[in-house]
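Structure provided below as C-alpha cells; questions to follow.
Apart from one protein chain that is not included, each protein chain of the complex appears where it belongs.
Coming up: subunit A.
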Amino acid sequence: MSKILVIAEHLDGKLNSSTARAVSAAAAVKPEAIDVLVLADNVDAIAADAAKIDGVSRVLTVARAENAHPLAAVLAPQIAKAADGYSHVFVPSTTFGKDVAPRAAALLGVAQLSDVMSVEGTHTFKRPIYAGNAIVTVEAEPSHVVVATIRTASWPAAASGANNAPIEALTLDVTLPSHTRFVELKQGASDRPDLQSASKVVSGGRGVGSKENFDIIFKFADKIGAAVGASRAAVDAGYVPSDLQVGQTGKIIAPELYMAIGISGAIQHLTGIKDAGTIVAINKDGEAPIFEVADFGLVGDLFKILPELEAALG
C-alpha cells in the first residue's frame, strides 16, 4: 500500500493553497495514508491549517530556527530523512517545490518526476514536456520512492474544514548546512487576489505599451475583482514585476476566466493558461494567434475597449 508524504508550502506563517492541491493529487493515488510535513520556525498556525485539509492523516512538524526561510539546501536533507517509510513524496510544482524536490530526490538517489498533471496508477503519471506541446505517460520503478512535483493548475485544492488530523512533532537527526543564507524577500505588495489561485485573471502584454499604461489593466482588474498577470514581453519591458509573468517560465494558472489583453499568444505564453476555463482575447490584430485558443475574441484597440467594458459593467 502507498503512504504519501506531502511537503507543505507556506509563507509568513500561512499555508499556501498549493499544499491542498498536492493533497488532491496524493488522494488520487488512493493511499493508505497522507501525511503533511511542515518545516518552519513557528509551525503551529501552519500545522493547524494543514490538519483541516480533507484526506490528511497526520501533520508532522519540524520546528527549527533554520527553517524560517525556504532554503532548499536546508530543507532537502530534512525531507530526505523524513521520507523514510513512505512510497511517495509530493511537493507542489511552484518555485518552492521546484527548488527543493530535486535536491531531496538526489539525496535519496532517485529520479524525480516534474509537474504531475494526472495520476494513472500508483506508479504511473502524466506530465507535460515541450512547453505542454506533448503529454507523456511516465512509469516510475516501484522499488524506489517516487519524488514528484505536482502541477498545481491540474488539481483543485482539497476541501478544508471538516478534518482534524493529529499533529505530531518530529525530531530529525540531521546536521544542516550553513553555506546558504537568506538575505531578503521583496514581495510585490498587493491587496489584489493572488495570481496563482485567483478565479479571474486579467493579463496585459507588450501591446499595453508602458508601465504607466498598465494602470488601465490594474483598474479593470480591480473593477471585476481579478488578479493581474502579464506576458514575458511586458515583464521584460519593465511594465510589471517578474512575479506576474504567466507562461512556460512564469506561472502556470487555471482561473475560471482569463483575459489576455494586448498579448499575441506565443506558445510559451499559452502554456501557462491551457487549463483556464474561459479565455478572452482583446487584440487589435485579428490574425493574432491568441484568437486560435480564445473562447471569446474581440478585435480592436485595448485603450478604447477597456473603458467601454467598464462602462458596460456599470
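Quick note on the criterion: a residue touches a chain if its C-beta (ideal position, glycine included) is under 8 Å from a C-beta of that chain, and two chains touch if they have at least 3 such contacts; residues count from 1.
By our rule, contacts and distances are computed from a predicted model.
For the chain that's not shown, choose its UniProt protein name out of "SUF system NifU family Fe-S cluster assembly protein", "DNA ligase (ATP)", "Electron transfer flavoprotein subunit beta" or "Branched-chain amino acid ABC transporter permease".
The correct option from "SUF system NifU family Fe-S cluster assembly protein", "DNA ligase (ATP)", "Electron transfer flavoprotein subunit beta" or "Branched-chain amino acid ABC transporter permease" is "Electron transfer flavoprotein subunit beta", the UniProt name of the unshown chain.
Looking at A:A105, A:V119, A:I216 or A:I263, which residue reaches the missing chain?
A:A105
With the missing chain put back, which residues of subunit A would touch it? List them for me.
That gives, for subunit A, the contact residues 11, 71-73, 76, 94-96, 98-107, 109-115, 124, 128-141, 144, 177, 179-188, 196, 200, 224, 232, 235-236, 241-243, 248-249, 251, 256-257, 267-268, 274, 277-280, 291-300, 305, 308-309, 311-313.
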